[in-house]
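Read the structure below first, then the notes.
Of the protein chains in this complex, one is absent; all others appear in place.
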Amino acid sequence: YGKNTIKFLRLHREGKKHFVKEVEVCTHLRLTSAQEYLEGNNSLVIPTDTIKNTVLVLAKKNGIPTLEQFAIDICKYFMTTFCQVAYVKTYVQEVPWQRLHENGVPHVHSFICVPDGIRFCEAEQCRNGPLVVFAGIKDLKLMKTTQSGFEGFYKNEYTTLPERHDRILCGELFCKWSYGECKDFDFDCIWYTNKIRECILEAFAGPPDCGEYSPSYQKTVNSIQMLVLSKVSQVQVIEVILNNTFYNVVDMKNLGLTNDKEVLVPVETPYGSCACTLGRKKFLEA
Amino acid sequence: YGKNTIKFLRLHREGKKHFVKEVEVCTHLRLTSAQEYLEGNNSLVIPTDTIKNTVLVLAKKNGIPTLEQFAIDICKYFMTTFCQVAYVKTYVQEVPWQRLHENGVPHVHSFICVPDGIRFCEAEQCRNGPLVVFAGIKDLKLMKTTQSGFEGFYKNEYTTLPERHDRILCGELFCKWSYGECKDFDFDCIWYTNKIRECILEAFAGPPDCGEYSPSYQKTVNSIQMLVLSKVSQVQVIEVILNNTFYNVVDMKNLGLTNDKEVLVPVETPYGSCACTLGRKKFLEA
Amino acid sequence: YGKNTIKFLRLHREGKKHFVKEVEVCTHLRLTSAQEYLEGNNSLVIPTDTIKNTVLVLAKKNGIPTLEQFAIDICKYFMTTFCQVAYVKTYVQEVPWQRLHENGVPHVHSFICVPDGIRFCEAEQCRNGPLVVFAGIKDLKLMKTTQSGFEGFYKNEYTTLPERHDRILCGELFCKWSYGECKDFDFDCIWYTNKIRECILEAFAGPPDCGEYSPSYQKTVNSIQMLVLSKVSQVQVIEVILNNTFYNVVDMKNLGLTNDKEVLVPVETPYGSCACTLGRKKFLEA
Partner (left out) sequence: YGKNTIKFLRLHREGKKHFVKEVEVCTHLRLTSAQEYLEGNNSLVIPTDTIKNTVLVLAKKNGIPTLEQFAIDICKYFMTTFCQVAYVKTYVQEVPWQRLHENGVPHVHSFICVPDGIRFCEAEQCRNGPLVVFAGIKDLKLMKTTQSGFEGFYKNEYTTLPERHDRILCGELFCKWSYGECKDFDFDCIWYTNKIRECILEAFAGPPDCGEYSPSYQKTVNSIQMLVLSKVSQVQVIEVILNNTFYNVVDMKNLGLTNDKEVLVPVETPYGSCACTLGRKKFLEA
């Protein structure tokens, strides 16, 4: 049980310059006993309202140095404070506020919401177990208008899909990776120095002047995983899900026109989905 | 990988009387090899477009006798037809069309959408493993305006929640149960004869003339599980998630009025969530 | 300016039996002056927070006898209390809670949310003008699987739609009618006695044993309007919008199968929309 979507804004001021961090937090607990389920005995139950208060208090006291550190702080607090807690998990997601700029000058206290990929993280711990930290990015919508195909696939009597060597590849990415057991990482440093987001974009798009051919969604997913694992040593395992939107070239023959992939219609349902989890030594596919 | 939200309507006619079953299907496969990820070799990949075609063909040929049987048919088809399939999972969800009635007379071909709980099911199979079937109901929003409280809970310095013995209990239920290894069940017969939906409502609400006191969301969740397990012998394990909306009694003192739980405001975020999985011999809590 | 989606529950008790009315209210005002816009002078501005408080206080004091009466009460309150108000409009929409029944017995305090059409109303008044009341139903999803066609339409070089005399008609209805200048109506009595919802369903579906042929969405919209106007004398003008979902018969020829309108796929975007407003003295707009 737990509390979902605890939304709040943490405002930090340095003189006239303001810094905002708005987040949504979900914190879930499992208790060592189940008497509240079986007997209606609530004596060990920490109310979800108290969970919410605790999250707000920790934000007030510690601030949000990084999303990951904040998730760790919450897990540690619950595990060390309450002996009836057997397991704790905390998910933190950021509202993508960016500082406004006017003619290149950053504004001291004005922000705009730019949802081009949402950063999130997760920390979890079982009693007597390690504290494990995950991070990720979701709702990242990307498109390449060429250098994508799908050929040589398995065919049977229900196959009507033609082979294509030049199609649009468009999809929404969900990437989540594990930093393994929690060490004294500076998570924002890893994020920014290693340019994880840039890695993902680069692996998807290829070189700016010519791109790189993708023979399938699966291979694109794998390319993203390989590049992140090779560039960011702290990442242990990375899961990528690519939900793709198919773009159908409109057949205009009966309208008296030739359509050379100029007008395409997105097919939003049904959509294909391709997920893979890749680790350092072995790989796992889902 | 797979295809999500394959939506279609299966229309069945008996003379002038029409029967509709509109569903959303998600089918996911895992292959025995990963060469498409690693090498871009698609020769074993069954395109998600073929998956979609197959689902439509099976609907055409077999109809949808029950949601569960249809999910089983799809899993069996993929497992027996393609030796490269290591695992298959199919989820089927129903659009809640109900036959229109005029003055109590059922209409032969007109329907209304009544989304008061969505029926769904899931079937999955690993190669050389059993075919396992799940069924459930989701998006079921219920409320009781009394006979609910929350008292005697654990308190610490961040507890501000008052004890209550008369509050509104309102939430959205997700229930999913396992029928275990697939046998020759008549799934609609189990559903309708055992009145599973009615069980859930009854366990939530209690007797119509007085209700039954709920000391916590946890206990209500457990009551639902116990009643379903006791009434429906085919159910092996049942998972229930209750996402609750808190109703806050508006403090009207500074408006010069007494508010005896007459005007309440729903607090939609954050919301509490309580999940439990209960089986026949042992219980597991999540 | 104003306050949108003021959500609250009004609970009324008669002994052990409870009655709930949960609503969303939007109240908008226009002031006689614009000095707050031009000069930043707020002295006449009624804060939206006060608007919210006022709505809750009126709910506490008067209850919600009917949605329409509650909207009227709010408009009258603002118009008579504040001389700086030039115009007031209030929209009220109901959360569709229905009393639970167990084996036909109504439950004293348990309810289920059944969103098969949402009742709403609107009241508006200009200073020195009449108070006008509207009511309606929205999000009503209906389908008929035959007795619908579309033939004899205008054709040109960009017409690819075939003529059809047996198709599925499926859509979401929005109906809004005016009761004209506010009189001492018992709005629930009009609603229930005249069975407005049943009128709409009947005009859509036709007789239960055979239906009634619809030659176009337009004619179906008109049939609904004509029936409501003929049965409910208090309705002055009625607007109906029908947003339709096209169901495409899947071509299975290349899959080796004949599909006699048995498997159909809903096309959700783009969707057609057809709107018409019909009054008693014959004016017509689209």
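Note that the chains are named A, B and C in the order they appear, and that numbering of residues resets to 1 at the start of each chain.
Throughout what follows, contacts are C-beta pairs under 8 Å (C-beta built on N, C-alpha and C of every residue); 3 or more make two chains touch, one makes a residue touch a chain.
Being a predicted model, the structure only gives us computed values, none of them experimental.
Only one of the listed residues, A:Arg127, A:Lys261 or A:Arg280, touches the absent chain: A:Lys261.
Only one of A:Lys16, A:Lys183 or A:Lys253 touches the chain withheld from this view, namely A:Lys16. From the options A:His109, A:Arg127, A:His165 or A:Arg280, the residue with contact to the unseen chain in the full assembly is A:His109. Residues touching the missing chain, restricted to subunit C, are 1-7, 28-31, 34, 36-38, 40-50, 52-54, 57, 81-82, 84, 150-156, 158-161, 215-219, 221-222, 243, 269-276, 284-286 (touch as defined at the top). Take subunit A: the residues that touch the chain left off the picture are 7-12, 16, 18, 20, 22, 53, 56-57, 59-61, 97, 100-102, 105-116, 140-147, 168, 198, 201-202, 204-211, 247, 250, 252, 255, 257, 259, 261-266. Subunit B residues in contact with the hidden partner, per the touch definition given at the top, are 157-158, 160, 254-256, 268-269.
FYI, only the chains that are shown with their structure count from here on.
Mean C-alpha positions place subunit B and subunit C at a centre distance of 29 Å.
Rounded to whole angstrom units, the spacing between the C-alpha centres of subunit A and subunit C is 39.
Residues of subunit C in contact with two or more other chains: 255.
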